[in-house]
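Every protein chain but one is kept in place in this view of the complex.
Right, subunit A next:
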């Protein structure tokens, strides 16, 4: 069993120093890994990233994160990732990391992701260059997520987690106005989660949504936006799945659930 702590959308401004640190210091007692699901800052500035970095620096559990749209707002996302990296956070964007937790290989694949909507009600790659690029950007994020999950499978990760900021499913958006669902995530991310064979998908972004959802392929999805979980973080005790075949390759989309025993 792996204990996964996660939170997104903590939106720390420059006045947020120390706000979450007392809770984060309890992490070693209750979690094996800590995931940050983006929107860590309010305005996306380096000075705010330094506040975030101080909140998580030196924690005795590995910290893995993705950035969110707020973290991109001031065009300083690379500097923010560097500041967090200096504090020991592994910041993912279209790549993955593997953690050895008491002999269990825990793989985390991450991307911020982007929007576009959900199957049957989604934006299409058609028309104006801006519209096409909108959809292509989401597609690139999703492709990076799928490939990273596939790499984790090929490398024999025992547990595989998909970490995004935008939501892969509409389930966890319940409570948000349905009109804005297309701006909260994309089915392309869920398709990547299913095709890549994740065991759990964690995201943020939807403050008015709900915590629980599931992809069409049967992968559990958790919205860990802080306003949703109502705590400094949530903890999921994930049973290490038994794979049907050595190395636990990505699931066959033609046979949903076929990767599990």
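Quick note on the criterion: a residue touches a chain if its C-beta (ideal position, glycine included) is under 8 Å from a C-beta of that chain, and two chains touch if they have at least 3 such contacts; residues count from 1.
As a convention for this text, contacts and distances are computed from a predicted model.
One chain of this complex is left out of the view, and of "ABC transporter permease", "ROK family transcriptional regulator", "BON domain-containing protein" or "Cell shape-determining protein MreC", the protein name its UniProt record gives is "BON domain-containing protein".
The chain not displayed touches subunit A at residues 3, 9-13, 15-16, 19-20, 22-23, 26, 30, 42-43, 70, 73, 177, 200, 207-208, 220, 226-227, 229-239.
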